[in-house]
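Of the protein chains in this complex, one is absent; all others appear in place.
Here is chain A:
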């Protein structure tokens, strides 16, 4: 009889202290080769339009971009969509440019205009006046019913269904339940070589068995054994029976089982594969009997799969067990009795006896009052905790974690609200020795959350033979997510940073862990797999010898990031740590693998044809001499691989000018400036430079005056137009962009990028004249091509965006440009007034 009762809290108490050794998770394997294709993001299938958003503002729920996906289908599979109809009709569709002749015209449609309309439609995306495409409407109205190979309604139904499926997968993808990473611990106690089983490859359809040596951080040994499978690997489950590991692998329509002998160095052997008609949702490996597995499919069927005797169907029920739930997800696991399997859906768990599945079953867990469940709570992942206690079970829901005992079903022996942002899809148990706590890891997929819980199983207390109940030990602990390492990495180039962000932020796809070490210092290694196929690892240490004082385990010591991943090499005597080295190697390999240029990196381009018809843009006659000349230059420059900085029309070229003196003959400005900046006396350089440029300017001005006089004399024919020329030259002075002239009579050819920014106009630099293409677009030439006045402005605005042309309308010297022709826009007005104001100064 106990006199003084001992009360023990159900949760709280003291757990073991496990400290994170590194500030972030560290990659254990080189990044998988080949580019990773991210799974669809919400923006890929959601309809994005302001109009639509306004319309749907009141309604909740997402709008799926059905039309875009259907369009994708037609573009990607034209043969399937229009194959035979296209062959039948191809005589009746004409895609050429020329006019159709009389006999053919009666039975043939010319598609050119229609194609143009489609192009325009694309250009007009987001424009309100979409009804302009009446021709398209007319065509689609006419053909909608018969053009498609697959009946459109049927196709649309299928597509819509698929879209809904994709969307629900985005919200919560349960196909990953269980996780696709397994750790096979070392065969005998002395060995330190375990095996990591994980999927890889671009489509995650390669299965790898990689031997790992457990050192401070696990290290890959040798190259992995590799198997190519015919589907994306969703789950990898493993269990050890009689010293041999059995690895079950689940993809949507296939399940396979491998045997890995206990001795290291022996290759894993595939044993058997089964194919299912409906996607499988679960595969678990029996911890009791070799070569036995439990398989569930989404049709609600549960099988006991034995490699020797084949499949035995235990249950087939498309309905959920306790109340109606739409999810087809099913799960099954083993229990303390090798012939009794648990079988779960979103509403709860039942146990079935494989010897008489129809008769012998009992309810293990039910979402409802007995377990104190919340509204809307659903089972996410059940797991048999046999290695910790033969009759205990873990059930996670999106809100809570339950520990159940099959001897006292329905009433959980432990419950804890985990408060994770995403439902835990992965769980891993690390049983503790007698007297120690059992550790359970919970992992979520999308948010990459990772929690470490400790619980004490039921045990016999020393006195009286009374049992103490299950107890949550210590506060749960949050561990590193893969993406958390981003903040510890050295600064990356923006596109590398983006790549890393995307790569590291990929949803988690699996979880495995192991505890190793002797009594004094134990380490826990936790492996995480991401959907991109990367395996990361983090290490936790437990010091049994020094029970932590309550004050010492406060903020400063436990705060993550206290041990920086990338120490300053100067401050740490050993240089970079192992973790940092791993990262360096991993990053290098990742960026090397992703070097090929991305496909869609063209600069934005816009065709002029959408603004002007070909006729409008065609010149009145053939190419002028000027244009011919310019083309010739272009060819030449292209051959030399240079750039054309300024167009220098020969026709306007003054007789060869004196060669401008090379500035000081020494290194160019950029080099001197950089040298100065490097050595630190940049300011001094600037001082020198400005005084130099004053002198230079004066010289330049003098030179220009001289030239102008000469020019005026020669082109007295239209003296009044020199004003614009003057203006142009002043502009060139103001814009300070005069590179050294290499040779007279040729355009300024620039073979290096960038020009010295501080260099003034060089002495003798000729006045920049309007470029020929600008001339092409001058008011006059536009006018003479019959382009209406209103459109000229549009064209100029348009070109001012694209071209690095001077901001004002260039005027061809010698043209009949008049102020009247210039449309009144702000910039042009100001330029006109400037021109007018400057005239007197030029001596008129």
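Going forward, contacts are C-beta pairs under 8 Å (C-beta built on N, C-alpha and C of every residue); 3 or more make two chains touch, one makes a residue touch a chain; residues count from 1.
In the analysis below, contacts and distances are computed from a predicted model.
Set against the options "Actin-related protein 2/3 complex subunit 5", "General transcription and DNA repair factor IIH helicase subunit XPD", "Origin recognition complex subunit 3" or "TAF1A polymerase", the UniProt name belonging to the omitted chain is "TAF1A polymerase".
Taking the complete complex into account, A:337 is the one of A:68, A:219, A:254 or A:337 that touches the chain left out.
Considering the whole complex, the residue from A:160, A:288, A:496 or A:707 that touches the absent chain is A:288. Only one of A:169, A:252 or A:370 touches the chain withheld from this view, namely A:370. Among A:478, A:584 or A:707, the one in contact with the hidden chain is A:478. Touch with the hidden chain on the side of chain A covers residues 1-5, 7-9, 12, 242-243, 287-290, 309, 336-339, 355, 370, 374-375, 386, 389-391, 407-411, 419, 451, 475-478, 550-551, 553-555, 558-560.
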